[in-house]
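Here the complex is missing a single protein chain, while all its other protein chains stay put.
What follows is chain A.
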């Protein structure tokens, strides 16, 4: 069984190579078959591996397969070695399974696009890179996947490159995540300096021996790793790229900017839990970053008018919940929410893509409405996904995953009432904006004729994801009802158990969370199920403008970074630094001109010069 792990990333890579080199010659059906087939095979293989792993887990808790010794310099060693454990299992499952569904959806969604093969080639390369990221045995190989997904994200955001706005959005995403990647690289160097190894098992075993808890080095490494995670997962203060990344096609938003790539930061922190446990400050910063992000992004989502931007801010907000969970020490809860979030957010993005496609590419929700009866399947699945996002009590998977985070934000070792309060307020706003999105899009009067009706290839992924968004939660139920611990049991070998410092009545807090969610939905229904003029009036206020612009972070960064940079560029336009080199050139030019002026063209002067020179030399000889 451990000899087939390499096929997981190899299959999508093969698909990428085929499509990249032969894509132009193949017809659309073949392209779709290769694109979907490679990822689907990987998904089936992933399921097979997962079943084998769960039924007969190895004693060490992981399987590894060495393919190649990539580089070896002194004591530094990095191999193309794959490492498959419970954490990788969850990520591989989500990447390949959700990835395959999104590929099927794309076959119809992108069906009329002229660059059909290019799209599938990029998607396959992305899946390959992401699998390398989560299967890597050492941080160097992980970094390869990390940069690979960043590249694919850039290529796919700017997929419709003929519109320059998309290109700018792609560059923004690439450059901002690069800031985080630099921090991650420095963190890795420092980690190697301290530990002498970048292999994940070595780090988790020997970190506590070589680094003292709370030492400045441990804190620095943890914060630098967090920097990388913050960039990739669009957390404060590097969150501004994700809303603009919605310029890409909807399946890309679903796969890369909701389900998988943006959760690479969560994976990194969970993987490096040994380092973060040695740095209490780092953990607190993770929790605070998560809490601040979830609140800022949730309020921003409340005022957006573009349906995809609502979902983008909502993704940032949900990632904030995961960071909060990691920060307070609820490791498995973060990973659990990652999985559930991947299901319902991919579903919502695919649904939104269908809605946009069906209405002449209309993105503005205020111009939508009344789609309830026209797109019944999309409506039903969208509502299920929204229920999961809003954490509708009992019936939705989102409730079980998010409730665990809210609960641990109070009771886990780093939890505090303030963090809990932020999580609860965030939950209320989440319910409110989710309700707003559903009501504006599907209820009310119809505004436009449908330009397109989705076919089965778009419906099947929606239905499967909707199914997972409901039953996914039942594999992990709170101990006061059901007490199912399938998920936390699965990852307990890899991730440290959640320490609770206090244990108040969980039931009461579940009631509060449920009540907050229901009141959010109720308020949303009351506010938005009316005439559009009233809503536009309501949202024309200054606060909404503030939220619409994402708390003006873009404007702030423009003042803080862009304008000083432009200012410096303007000063340096005349090459101030080059003036030093220019001075040498200028001096020799000047001297040359002085000498040249003696070249008069008059022969008599030349002769006089020769004679004067001769006399001078003769005199000198006589005198000396």
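Note that contacts are C-beta pairs under 8 Å (C-beta built on N, C-alpha and C of every residue); 3 or more make two chains touch, one makes a residue touch a chain; residues count from 1.
Quick note on the criterion: contacts and distances are computed from a predicted model.
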Checklist line | Among "NADH-quinone oxidoreductase subunit K", "PadR family transcriptional regulator", "Peptide/nickel transport system permease protein" or "Thiamine ABC transporter ATP-binding protein", UniProt-listed name of the chain not shown | finding: "NADH-quinone oxidoreductase subunit K"
Item checked: Among A:164, A:540 or A:602, the residue in touch with the chain that has been omitted -> A:602
Next item on the list: Give the residue, chosen from A:395, A:497 or A:611, that touches the chain omitted from the document.
Entry: A:611
Item checked: chain A, residues in touch with the chain not shown (by the definition above) -> 596-597, 599-604, 607-608, 611
